[in-house]
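Every protein chain except one is present and positioned as in the full complex.
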Amino acid sequence: MLGLNKKDLKLLLIVAVLAILAPFILNPFPEDSAMAQFNAGYPDLMQRFVIFGIFAIGFNILFGLTGYLSFGHAAFLGVGSYAAIWMMKLLTMNVIPAIMLSVLFAGLFSLIVGWISLRRSGIYFAILTLAFAQMSYSLAYSVLTPITGGETGLQPKVTDPRILDGTLPQGETARANIFGLEMNSSYDLIVGGWLFTFNVGYYIAAIAMLASFYVAIRIFRSPFGTMLRAVKSNQTRMYYTGLNAKPYTLAAFVISGMYAGLAGGLLVAMDTQAGAERMFWTASGEVVLMTILGGAGTLIGPVLGAGLIKYMENILSKINKDILHQWFAFLPDGLEDFIITIVYPFIGKGWHLTLGLIFMGVVIFLPGGLVEGGQRIARLFRGKKAKESDSDKSTQSTPAE
Amino acid sequence: MEAIILQILNGLDKGSAYALIALGLTLIFGTLGVVNFAHGALFMIGAFCAVTLSRILTASRTVIDETKTDFLGNPLKVDVPHVYDWFGEAAGATIIDWAVPLSILFAIPVMMLIGLIMERGLIKHFYSRPHADQILVTFGLAIVLQEIIKYFYGANPIPTPAPDAFRGSFDFGAALGFDPNVIIYPYWRLVYFAFAAVIIGAVFAFLQFTTFGMVVRAGMADRETVGLLGIDIDKRFTLMFGLAAAVAGLAGVMYAPINSPNYHMGMDFLVLSFVVVVVGGMGSLPGAVAAGFLLGILESFASMGAVLEVLPGINQIIIYLVAIIILLTRPRGLMGRKGVMEE
Partner (left out) sequence: MSKTNLTRRGVLKTSAIAGAGLAVPTIFTASSASAFTNEPMGSTVTLGFNVPQSGPYADEGADELRAYELAVEHLNGGGDGGMMNTFSSKELQGNGILGKKVEYVTGDTQTKSDAARASAKSMIEKDGAIMITGGSSSGVAVAVQALCQEAGVIFMAGLTHSNDTTGKDRKANGFRHFFNSYMSGAALAPVLAAEYGTDRKAYHLTADYNWGYTTEEAVRASTEALGWETVNAVKTPLTATDFSAYITPVLQSGADTLVLNHYGGNMVNSLTNAVQFGLRDKQVNGKDFQIVVPLYSRLMARGAGANVKGIFGSTNWHWSLQDEGSKAFVKSFGEKYGFPPSQAAHTTYVQTLLYADAVQRAGSFAPCAVAEALEDYEFDGLGNGPTLYRADDHQCFKDVLVVKGKENPQSEFDLLEIVEVTPVEQVTYPPDHPQMGGADATLGTCNNGA
């Protein structure tokens, strides 16, 4: 079905079910329990999960398949964002044209950058992409302020033209919508102590993510994908067989740039704001982290990695000392203070430290990322019985890196 | 004319910081084949060695001064450094004043130790792993190191002044026959330049003229053969990692008075120093030094008002622009060897 083999179809269906049921899965704790702090099922974070999932899936098509490590992918996300916000300011608050234009612009920009950068490989390629991204960031922050809004970025204003929308009624603010259905409208479902939020924007982004995921599977399984893997394993041999690798890698580069543009456009659609720091090199580094953390070269890995990093950024960073005191209030005073002293450096404002440690741990012990971790655990559970049949399965799904 | 001389001075000064960091970075790459993203963090830790030593030297006992009051109206607590008690007030003040140069002695063993621990504890396990993994694990380490420093020292910059003897600036103009006051340059920055020259010279001399250095160079060229000759090249390479860490640390110590150290200063230099190494050619020591000075000088010229009027924003992107041009026209950088890191 859909041109997929049974195993891939199963994976796609699992991801689809997870995406549809995300509001339930991410809100496992009742609202007034102390654990509600760990609930992630609110619209903004759910949107970020799938959007950065798209970004990482796209990055993985380049890095996971061809092995080219780009350190400037955030630039395409930024260009996509700016294209989308200008579309909203000039044409309409409907997100469809904005997203289409953001993919287009990011694709064009990545074509230029890719065409130049792919003349080199290895770390030279990484530095070239980094240089382009840093130039984009610096210029967007300063000289290009009239176009990019500089430090403050761009937001829709009441006074924008919005040719297709006509003037707003007095007192209304411009909101991103899809044919009148607003991105930030939600349904709350209350079941006992639980509350689940179903948000329009989230489902739009989730559909985009599923489509991106499907396309990624098709690319992974296509002759084109095989060619890209060949680039990674031995480019010289490809030349000897009379194949020029460049068109293939450039195509992969542009596709992953368009994925980044799609993510940028969706970010603007969900939260109408575009700023230059999206293009800073640490943002490019973040998508590398996501991909490796989840498992480069695997299909589902990048999505998992994106989820983990965004979860930490948004949930872990919000835990402050008071909340810790609430949690450990049942302990005797001395012990309570002692435990809080130990835990506190790693959460709240120390969340970067935890991120760094987890990241090192994964790179050291799980070179295949979270996916490899999952496989190891699964193998442990299945035990010896399934060992033989499992061994060839795992070689099949071993990450390409 | 004066403007050009000044910007060349600026470029040399900036370039000496770039060159020192890039030298260590390329030393590690050339010997161990490891791409070390934590190198900026080593520079930062070097600067914090200076901060730490001046904190140790100013460790104090508290005396309550009844004649003055603090902001809440309580009697003012005055800190009297212990060194005042031990050496007398005048000598003690001089010791504290010279904290930064003294930190050089403090930083060398500390940085060597950190370098050795890093290599033995972590980097060693990554020799056979892909470069991407090395970049990632050292990047993770850099985050951890800077967060640890932030935990203990806070996020704000910490002033770490140079000794009083180096305050003020030298008037080149008067010395060279130009108008006075036009070409002036701070003494400490001149010291930094001289210091960088000495360190770079020492590293080259060490590699060139000692047996140890000769073996290391041989190992850089052909690790396997040297190993087959029965030489324990790994041990020497480990020491080279310690040396590279010490070079980065010393660059940081001496940089502390120029810009007050803060926990993210390493990241600020990291990207730049990588560009420098790549422009110079991966694994080439003279290339790293040359590229450091070249980019420093170009950056200074791009910051001139006259240039900015013609090309607004050029000061923000000049380094990257140069990097792109050089990498496209000279694929291996200025002095890179063929086949290094191109796979």
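In this document, chain identifiers A and B correspond to the written order of the chains, with residue numbering beginning at 1 in each.
We take it that a contact is a pair of C-beta atoms (placed from the backbone, for glycine too) under 8 Å apart; a residue touches a chain by one contact, two chains touch by 3 or more.
Keep in mind the model is a prediction, meaning the values are calculated, not measured.
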Chains still shown that are in contact with the chain withheld from the display: A, B
Based on the whole complex, identify which of A:L13, A:V158 or A:I377 touches the chain you can't see. A:V158
Of the residues B:D13, B:E119 or B:D133, which one touches the chain left out of the display? B:D13
In the full complex, which of A:K7, A:H325 or A:R382 touches the chain missing from this view? A:H325
Among B:V80, B:I231, B:M304 or B:L334, which residue is in contact with the omitted chain in the full complex? B:M304
Taking the full complex into account, what residues of subunit B touch the chain not shown? 2-3, 6-7, 9-11, 13-14, 17, 68, 70-72, 76, 150, 154-159, 161, 167-169, 181-182, 184-186, 188-189, 257-260, 262, 264-265, 268, 299-300, 303-305, 308, 312-313, 315-316
Residues of subunit A in contact with the chain not shown: 30-32, 34, 36-37, 39, 42-45, 48, 138, 141-143, 145, 150-153, 155, 158-159, 170-171, 173, 175, 182, 184-195, 197, 271-273, 275, 277-278, 313-314, 317-318, 320, 322, 325-326, 329, 348-349, 351-352
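Definition applied: only the chains that are shown with their structure count from here on.
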Just how far, in Å, is the C-alpha centre of subunit B from the one of subunit A? 35
Subunit B-facing residues of subunit A, complex: 67, 69, 116, 119-124, 127-128, 130-132, 134-135, 138-139, 142-143, 281-282, 285, 288-289, 292, 296, 345, 350, 352-353, 355-357, 359-360, 363-364, 367, 401
Residues of subunit B touching subunit A in their complex? 35, 122, 125, 129-133, 135-137, 139-144, 147-148, 151, 267, 271, 274-275, 278, 282, 312-313, 316-317, 320-321, 323-324, 327-328, 331, 333, 341-343
